[in-house]
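Structure below; questions to follow.
For this view, one protein chain was removed and the others were kept in their places.
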Amino acid sequence: MTQVPSSNGGVEQAAEWLMRRQPAAPAAYCPVDRPAKMRIEDFGAAFDGTEVLRRLNLEICACERLAIIGPASGGKTTFLRSLNRLNDLNPGFSKTGRILLDGKDIYDRAMDVAVLRRRVGMVYAVPIPLPWTIYENIAYGPRMAGVAGRGRLDAIVEGALKSAFLWDEVKDRLADLATNLSGGQQQRMCVARVLALEPEVLLLDEPCSGLDPISTAKIEDALLELKSKYSIVLVTNNTKQAARASDRTAFFLMGELVEVGPTSQVFTNPTHHRTADYITGHFG
Amino acid sequence: MKEKAIHVVLMLLAFSAIAALAVITAFIFKEGVPIIAKVGIKDFIFSSDWYPLEGQFGIFPMIVGSLAVTAGAMVLGVVLGLACAVVLTQFCPQGMVAVIKPSVELLAGIPSVVYGFLGVVILVPLIRDYLGGPGLSVLASSIVLGVMALPTITSISVDAFQAVPRSYREGSIALGATEWQTTHRVILKAARSGIVAAIILGMGRAIGETMAVIMVAGNTLDVPHSLLDPVRTLTSNIALEMGYSAGDHRQALFATGVILFVIIMILNSIALTVSRRRVRKGAAR
Partner (left out) sequence: MRIPPAVTQRAAVGLMWALTILTLGVLLFIIAFILANGLPHVTWTFLSTSPESMGRAGGVLPMIVGSLWVAGLAVLISAPVGVATAVYLTEYTREGRLTAVIRFGADCLAGIPSIIFGLFGFVFFTITLGLGFSILSGALTLAIMVLPTIIRTSEEAIRAVPKSYRDVSYGLGSTRWQLVTRVVLRSALPGISTGVVLSVGRSISETAAVMLTAGSALGFPHSVFQSSRTLALHFYVLSREGLSMPNAYATASILIIAILLINLSAYALMRRFVAKVV
């Protein structure tokens, strides 16, 4: 924080006021050199009238890894599922504000939800392989989008599995049931399944919560690699993972965005004491 | 656009069940009600004179017959059906469930004519020889229908038993009750409305059964006075005479169908109300 000259009462008051209000409406914009991919404006969400997210303002930049941390039931997953309108599946869902993808409101009537979900892909907390072969799992999304032809699909499947660092392990058993893969492999297959759609934004909802450290490391490696092509939003309960595997970190608490900034800054010098409490484990 | 069209088509198809019900009701009533009006509802239901050729249509004996065989069937069906359900859900090891459950379902799959046939070749002679009478009787019909209604009673009661929370059972056993005390004081009580629904639907099955009853009931037109008397039911009246009926006679058979339909609908509504109440109670828990 800037040093406030003590002589000037007016400035002091203004500064205090600023400090107090800053956490409620943080300036949460991208570093200037990167264009915003998604822009969340005054976004709020509720289920059956119960508010889950409040007046959220945030930008997701192109080619960055944004980590979202915070205690449970802080609205992280709801936020993530709002970004590709998966919350629409819940009949009690309602929202306020806007979410823009490349400047267009994703909740606009003109937005084709299926296309949106291909552009903004999602990986879930537990791997959910559909009960088919590995190949069919990966090819499912492209097929839904109308891609046909064995040759094209083969290429897409191979490319996606390579991007998720899984190709070498499964290239000889693409016709095996995906459910027979190990947990870590299943989760990387789920990443590959999303990558097969060549999304622009990749959402990951605690993707490593059920995995061992080695599998976790593999996924984190993949994320680093993928960052050059995609915007990545990673919800995680593991603060260490956020510190390792993100460029910026946002801290969510009880439906509000408390602060967001470069990961190194959030972890070493957080603006808000609640962030500090959470990171250091003093959270009650 | 395509999605919208699919939605509409599916919705229309989904209404086919209720539409079929409406059309069935309409046609049965359209064919049957005029003759009831002509004869008079009181005479139609309470007269014992069924002489179609002379234009006398009284179905009282058949109503009594249907009720008598159904009541008899329930005695057997409820005892056996509930016993199977209790054994299946309370006392039976998993391995045995895999044998008993499909067997009871198979019992439901056996054609009703086969039941009727066995009734004729085995049950009827036994009754005639040991108990007297013509053998074709209320008793024979009740036994055959009881076995036929049993699978319905068992499968719906099994659902009701399984809806009772495990904790009830464990709680009761933990308090020192024996398995049987638990079953009969806790589980049967908690599943009561489900069992009532099961029995009522079993009654519907018994009262609506046709071919098996025709074969073993004797089909005389008198009101039965004992279990060993032959009897004619509403359903067999329709099936027996439909083939050669015409004009008022045919309409009177449809009218018999109307009465049967009304009885079944009343039973169905009771069963639906009872089981719905159970669902609501379950949700509140």
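In this document, chain identifiers A and B correspond to the written order of the chains, with residue numbering beginning at 1 in each.
In this section, contacts are C-beta pairs under 8 Å (C-beta built on N, C-alpha and C of every residue); 3 or more make two chains touch, one makes a residue touch a chain.
Here the structure is a predicted model, which means the values were calculated and not measured.
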From B:104, B:187, B:228 or B:252, residue that would touch the chain that is not displayed: B:104
Hidden-chain contact residue, picked from the options A:79, A:93, A:124 or A:278: A:124
Sites on subunit A contacted by the missing partner chain, in the whole complex: 84, 86, 89, 91, 114-118, 121-122, 124, 126, 128, 130-131, 140-141, 143-145, 190, 193-194, 197
Subunit B, residues in touch with the chain not shown (by the definition above): 2-3, 6-7, 9-11, 13-21, 23-24, 27-28, 31, 79-80, 83-84, 86-88, 91, 100, 102-107, 109-118, 120, 122, 147, 150, 177-181, 183-184, 201, 204, 207-211, 214-215, 235, 238-239, 242, 253-254, 257, 260-261, 264-265, 267-268, 271-272
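Here is the rule we use: only the chains that are shown with their structure count from here on.
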Distance from subunit B to subunit A - Cα centre to Cα centre, in angstrom: 58
